[in-house]
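The structure that follows is given in the form of structure tokens.
Only one protein chain is missing from this complex, and each of the others stays in its spot.
First chain written, first letter: the chains are A and B, and each begins at residue 1.
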Amino acid sequence: MRLQVLIAGIGIALLVSSFIPPPGGMGVQGSIDYGSYMIRMYGLRGDARVDIELYEGLGISFYVLTTEDALLMLEERSIANTTPCFSLENTTEYSGIISIPSIGIYAFVVTTYYNTTSHFYVGINNVYPQMWLLIPGVILVAIGFILFTGTKLWHQLRELKTYSKEI
Amino acid sequence: MKALRKYEISITFVLSEPICNEYLSIGWSCNEMSEEYIISISDVSKTFNHIPALRGVNLDIQPGIFGLIGPNGAGKTTLLRISLGLIRPDTGLVKILGLDSQKHSVKIREEIGVLHEHPYYPKNLRVSEFLDWVKNMRSESREIGELLDLVDLSGAENKKIGALSAGMYQRLGLAQALCGEPKIIFLDEPTSNLDVTGRDKIAKLILQLHNEIGVSFFISSHILSELERVCHSVGFLREGVLVDSGKTREIIEKHTKGWYRVLTSDPQALLKILEGEPMFKDCSTSDANAITVRIGEEKMETIRSKVENLVKGSGILLYGIDRASSLEEVYRRVMIDEEIQ
Partner (left out) sequence: MKKYNEIIQLELKHLYRVPFLETMIATLVFACLIGVVQASTRGPELNLYSFSDYNSTHMIGITLEGFQEMTISGFVLGPTYGMVFIVFLIPMMIAASISRGFENGLHKTLLSYPFSRKEVLLCKIVIPVIALALPCLATSFVATSILTPGYLDLITISIFSLAFIAVCFAIASVSAVIALLSKNSLITSSIGVLIWYAILFVYVPPPDVPLLYGILNPMSTSIAFIMDSGGAIQLSEVLLSLVGCLIMAVLLILIADRVFKHTEI
């Protein structure tokens, strides 16, 4: 009984946390020149909403790299030999959802190919509910509920059997 | 009076010889009355915030059913709590089954059962769950069903403790006290919140348990009628002082010798008539339908005819005269005498 309730409880905890954004935000903002890179690395487990806004300059380029590609990029100081999960070149603004292939740490890289300084803001937010928490949460709640109901039914059947034997 | 011994526990009965022989025939051996005390209270005093609750109480209790009598605030519960090691006495010593109640409290509790005055049992547990838990603690114990049968709680196994009536709750208390076949069971006001039927059942149960299993009881109560029914010996406690103690019948005999109750239709009128007669001393109205009088060494027939002669023509009806030999009468004498002293 306790185990079933605990499983369901943890499932509910996962369910609720799938809707709650953690404190603090992700993103990158500032100024960037030609040939510079600004890299931020975050753990992502689902799709992410990206909002790009250029305050000044001609345009920035935005890439999302896996950890391996990020380390390769740092090794070579260039995006050239990497395979970004998402890329957006020479953009002034963007708002959309990008698909993240799997749970992991991803690098968000901003650069510019123009010879002017660009002032920008890139906001990165998880898309809620976070499916990597929601799905296990639902499964655990379902398991807990099934076990709980099953146990109750089994007890009732056993009582009925004892009662009918007595009769 | 002979002492009977079974399973190493002495049980004292006040019996006539023919009844004693009947017990002999069912395999009980007879010995002279054992002098061993199961509870020994020596010079126990206790004060709470400068108010004395107990003052130099000395009491030795033999195996059997003992009743501690006293009004509210006399110190009965305090004495019980000291005996159980729940509070420490300021002075004195209590020994239970030969063990110091303060130093060997845990060991004593392995051999006793307790039913407190306002017991608390976890209300969300079912009766069987709780008794199962108590049973697991004791080294030997009966099955739950057997325990519940004993206390007339069969059918209540799956009820939550919080859903029990007052009587069932009290009987549950008795059931948990019986777990482990204790040598002594302490009962503090076991029937205070029960109706007449409930009290009667508990009293019968106590006697039955003592007779069948041989367990001794220490009952603290102010309901005298049932104590008189079940107790082999009693003690009177008033304002922390043990006024008197001893075998029930001896105590009653001692304090009510020469006292009689005259049942009448008009106690006030009868009182006025008898008060003037030298034969009838210390007359008083004891209740709405009787007066009590103290008379010297006289036969019942003499007393009856004297009273009948006195009330002839007065219109007062007489319903009967009997010895005022009850614990209630003793209580009045003892407590009033103590007050006067």
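Note that in this section a residue touches a chain if its C-beta (ideal position, glycine included) is under 8 Å from a C-beta of that chain, and two chains touch if they have at least 3 such contacts.
Computed from a predicted structure; not experimentally measured.
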| remark: Interface residues of chain A toward the undisplayed chain are 1-2, 5-6, 8-10, 12-14, 16-17, 20, 22-26, 33-43, 45, 67, 70-71, 74-77, 103-105, 133
| Residues belonging to chain B that touch the chain removed from view | 81, 84-88, 105-107, 109-110, 113-114, 116, 118-122, 124-125, 129, 133-134, 136-137
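We adopt the following convention: only the chains that are shown with their structure count from here on.
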| said: I'd like to verify one number: the distance from the centre of chain A to the centre of chain B, where each centre is the average of its C-alpha atoms, in whole angstrom. | reply: 75
